[in-house]
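Taking it in order: structure first as structure tokens, then the write-up.
Only one protein chain is missing; all other protein chains are in place.
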Amino acid sequence: MEAKPVSESAVTMTELVLPSHTNSLQSAFGGVIMSWIDIAAAIAAQRHSSRPVVTASIDALNFIAPVYVGWVVNLRASVNFVSKTSMEVGVRADAENPIEGKTFHIASAYLTFVALDNYGKPMAIRPVSPETDAEKRRFSEAQARRKLRLQSRSTKTRAT
Amino acid sequence: MEAKPVSESAVTMTELVLPSHTNSLQSAFGGVIMSWIDIAAAIAAQRHSSRPVVTASIDALNFIAPVYVGWVVNLRASVNFVSKTSMEVGVRADAENPIEGKTFHIASAYLTFVALDNYGKPMAIRPVSPETDAEKRRFSEAQARRKLRLQSRSTKTRAT
Amino acid sequence: MEAKPVSESAVTMTELVLPSHTNSLQSAFGGVIMSWIDIAAAIAAQRHSSRPVVTASIDALNFIAPVYVGWVVNLRASVNFVSKTSMEVGVRADAENPIEGKTFHIASAYLTFVALDNYGKPMAIRPVSPETDAEKRRFSEAQARRKLRLQSRSTKTRAT
Amino acid sequence: MEAKPVSESAVTMTELVLPSHTNSLQSAFGGVIMSWIDIAAAIAAQRHSSRPVVTASIDALNFIAPVYVGWVVNLRASVNFVSKTSMEVGVRADAENPIEGKTFHIASAYLTFVALDNYGKPMAIRPVSPETDAEKRRFSEAQARRKLRLQSRSTKTRAT
Amino acid sequence: MEAKPVSESAVTMTELVLPSHTNSLQSAFGGVIMSWIDIAAAIAAQRHSSRPVVTASIDALNFIAPVYVGWVVNLRASVNFVSKTSMEVGVRADAENPIEGKTFHIASAYLTFVALDNYGKPMAIRPVSPETDAEKRRFSEAQARRKLRLQSRSTKTRAT
Partner (left out) sequence: MEAKPVSESAVTMTELVLPSHTNSLQSAFGGVIMSWIDIAAAIAAQRHSSRPVVTASIDALNFIAPVYVGWVVNLRASVNFVSKTSMEVGVRADAENPIEGKTFHIASAYLTFVALDNYGKPMAIRPVSPETDAEKRRFSEAQARRKLRLQSRSTKTRAT
């Protein structure tokens, strides 16, 4: 399979924070931001692999700042790295107070996805070709993270 | 007030068609597409005016092709023209079948928005400065549409 | 196919404006009102044609007044006119402040729908028979709008 | 306070059954039908009392037949009876298979509502005046049900 | 079929009251509470019967106290009694103000469910075996309610 450039599957997603995304504090739930991150990443993974995908894992995620009703959340997702049957997608979420016009970083995440064949089984994914310097840096950082994930999966104590 | 370039308020929005957006035919409702168009346009209008905005009107809209569950809808919105207290925003929606990788135009719309002051009254909006050739063409086309809208509003028979 | 009277497919729909229909201003999004208009019209079109339907177009729509959380929106939809494979449905939306008991017109729209056969292709629709004076007036106005739509579709510049 | 005729607060509500209203069987949840019944009744109670209202109780409710995705549910609600600070509202729900054009009764319910003053306390409600024979019959039946409810509330074993 | 203990199908469900569950008074709709009761009961009925289920009826339900945005609703559901093809499930809903830490009873309900075979027809359900004193009391109370329901169904005047 021929490699596909990172830019061909990159996703820009814009969400408006509505009352239904919040608790009584008027700030968006962490879980709502995670849902948007998952959808942005899933669209990039589908575009890269031309296959249905499922989320396999998400790395640790810090919520840097709260986001309020009426604000806008901008999400950018791109495929960082492809191993045989899984892809790492990086997502950066920024919030924007549309009245003050200020934008700030609220969360970043790395997710891995698996592409499924017609029987619902994981299948080989075409390679990704990083082209810009930032894409090349993310490619090698993702490769390093993949090693850490495989190590940690084999040593981790099960939760709860 | 200083003019603001079109590109500073342009919006790219990506939506995934979910089962909850469809009727029993598995294709997205026209009304769902209209909702996404309204939100993309409202975000652009808010960014341009740095004020809360309300939708004043939407021009005629044709649905060129159906969109199915699992597909992606890409929306691009930008402020075409500003009169004293209203803005025209143009939105183009394209659908993408992520498995076949094909993209096609599904709908385009022109909406007008009003920006509100602290008492909820319409207020003056900063001018918009078109910079590219496409932006300049849209600016003059929007000016022409505004004249037609004002005419048609004064002659139109009330509905139903 | 025998003609069906307008009254047999007319729809009355009532919606309560909830916090999830609004932005931070507490007034309902334009896109939410458009969604309700589309659903009311689609039900009328389905009732008339006894077939699944899809929205083909919506004419220009002005939002005459804002609607707030806790208010009620009343929608009335009826089939105005049937050409060979498309129907025009007119919808009138009125809002009601249930505490003050006042009702006022907020928007009106004309939508066209296509009925689908078992292969998802447009099919011939039974004629509609207007019976009251208002129904007859709407029938001939809809016929005139259809001509304008066909003209405008052939001369219109594509959006965005 | 002057009595208000039943017809002035009567509600007609139409809902389309969407995939998000169903479980995996494709039929609408009982709880979704109950929600629509509650909203139709609450709008009638608000219209009658010109006050915010809260649901105090709902009588026994049988689901006579299932309703499927793509079908339409028609709800009619009207105020049957007013005691000093509570109203009984009757709701009848019918389903319609839009392709076959058949309509059948799916559920009926009696709900009681309380109207609230500006401090959130129950307040006196204007009387209702039944005008047609059916309205008069419902008025006296509702009076009888009210007696039974007051009796049963004083003797009932608490649930679970 | 072997009887199954009540405890094996008992359900504990916790819901957070969000802005989208409320009207403009900030208290949850009666219909939202009814939906949660229906889902908790349906899960218990499915667990007991190992079959898809549909709600057949819900007994009278009083809303004892309002519930506000940010509060938590705890629902406990268990199968009280099984007749040949229907189950009675009892649900108790308590609300919790998480800041004050107070919990209070808001509603209780008895629902009946039918289990469906592969053709969508009602089928025989395995018996339930009550084990604790509370379970035994609920079993015999449910048996008594079933008799009343069958009587009342044969004498009741149809609603609206």
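Here are a few things to note about the model shown:
Order as written gives the chain letters A, B, C, D and E; numbering starts at 1 within each chain.
In the analysis below, a contact is a pair of C-beta atoms (placed from the backbone, for glycine too) under 8 Å apart; a residue touches a chain by one contact, two chains touch by 3 or more.
The structure presented is a predicted model; accordingly, all values stated were derived computationally and were not measured.
All shown chains touched by the missing chain in the whole complex, by label: A, B, D, E.
Touching the chain that is not shown, out of A:13, A:32 or A:125: A:32 (per the contact rule at the top). Counting the whole complex, the residues of chain E in touch with the unshown chain are 11-14, 16, 39-40, 42-43, 46-47, 50-52, 70, 72, 96, 98-101.
The chain not displayed touches chain D at residues 19-20, 22-25.
In the full complex, chain B makes contact with the omitted chain through residues 16, 18-20, 69-70.
We adopt the following convention: only the chains that are shown with their structure count from here on.
Looking at the partners of chain D and chain E together, the chains they share are C. Any chain touching chain C that also touches chain D appears here: B, E.
Set side by side, A-C and A-B show the greater C-beta contact count at A-B.
With chains reduced to the mean position of their C-alpha atoms, the one farthest from chain E is B. Centre to centre, using the average C-alpha position, chain A and chain B are separated by 27 Å. Put simply, the C-alpha centre of chain B and that of chain E have 46 angstrom between them. Averaging Cα coordinates per chain places chain B and chain D 40 Å apart.
Residues of chain A found to touch two or more other chains are 16, 19-20, 70.
Contacting chain pairs in the structure are A-B, A-C, A-E, B-C, B-D, C-D, C-E, D-E.
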